[in-house]
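One chain of protein is taken out of this complex; the other chains stay put.
On to chain A.
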């Protein structure tokens, strides 16, 4: 039976939710608006929110200065590639840990997570040397490998928690019907965990898209993704906030659109198992 919620409570909750939503979204909105201002208007004090001479000059300038499409394609290949390879490795690993745990499973999980606790810059030089010696510097393959490795702990952890929610008896029933291990994972486990896998996939694409340490340090001209594109517009000496905002808007737009269309799966996956 649905609970009776008073109108007053509904209003309060709505107002609070909208306020938090707007606060979180505000920096993105501000970046978007600034990208249509002139450089002088971008630093004007007090700033104008909507009432200024809208101009697309910054977008023209950014387009003429950089090869947006190259950076965009690099971002797509690196983020989708690393997430897909990560999933292929993580699904069987998470299956093993969720359904055939040993005494040390929790320790293994903690150990994997602990690799995320080390500051990346600590291993920059050894990584750089490895990449140099294997000829992976400034290649998409190299970036896909490094992003797969750094996001793997998160993918395994997320999938592990989703798989834990699936009753082991269903898998047992499949086994009794004669399903092999591969068939059990592909035809029984995966379809049931689709919402969890979808949200893991989306979240990791976003993480890989935004990763700015390794992608900047291990790429130069050919494999540089959109993070390098943004880094070419921020400047400690000179106020180019409008151009920087235009570059940022162009860099986040694809992932924002992807998130918008897949928000249903994203929310469903993130709350998966919470309402049982």
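The definition used in the following text is that a contact is a pair of C-beta atoms (placed from the backbone, for glycine too) under 8 Å apart; a residue touches a chain by one contact, two chains touch by 3 or more; residues count from 1.
Please note the rule applied: contacts and distances are computed from a predicted model.
Colleague: With one chain of the assembly withheld, which option in "Predicted secreted hydrolase", "2-oxoacid:acceptor oxidoreductase subunit alpha", "Sugar ABC transporter substrate-binding protein" or "TldD/PmbA family protein" matches that chain's UniProt protein name?
Modeller: Missing chain, per its UniProt entry: "Sugar ABC transporter substrate-binding protein".
Colleague: Check each of A:137, A:174 or A:258 against the chain that is not shown and name the one that touches it.
Modeller: Answer from the full complex: A:137 touches the omitted chain.
Colleague: For a quick check of understanding: of A:122, A:167, A:191 or A:236, which residue touches the chain that isn't displayed?
Modeller: A:236
Colleague: Contacts of chain A with the missing chain: which residues?
Modeller: Considering the whole complex, chain A reaches the absent chain at 38-40, 43-45, 65-66, 124-125, 128-129, 132, 137-138, 216-217, 220-222, 224, 228, 231-239.
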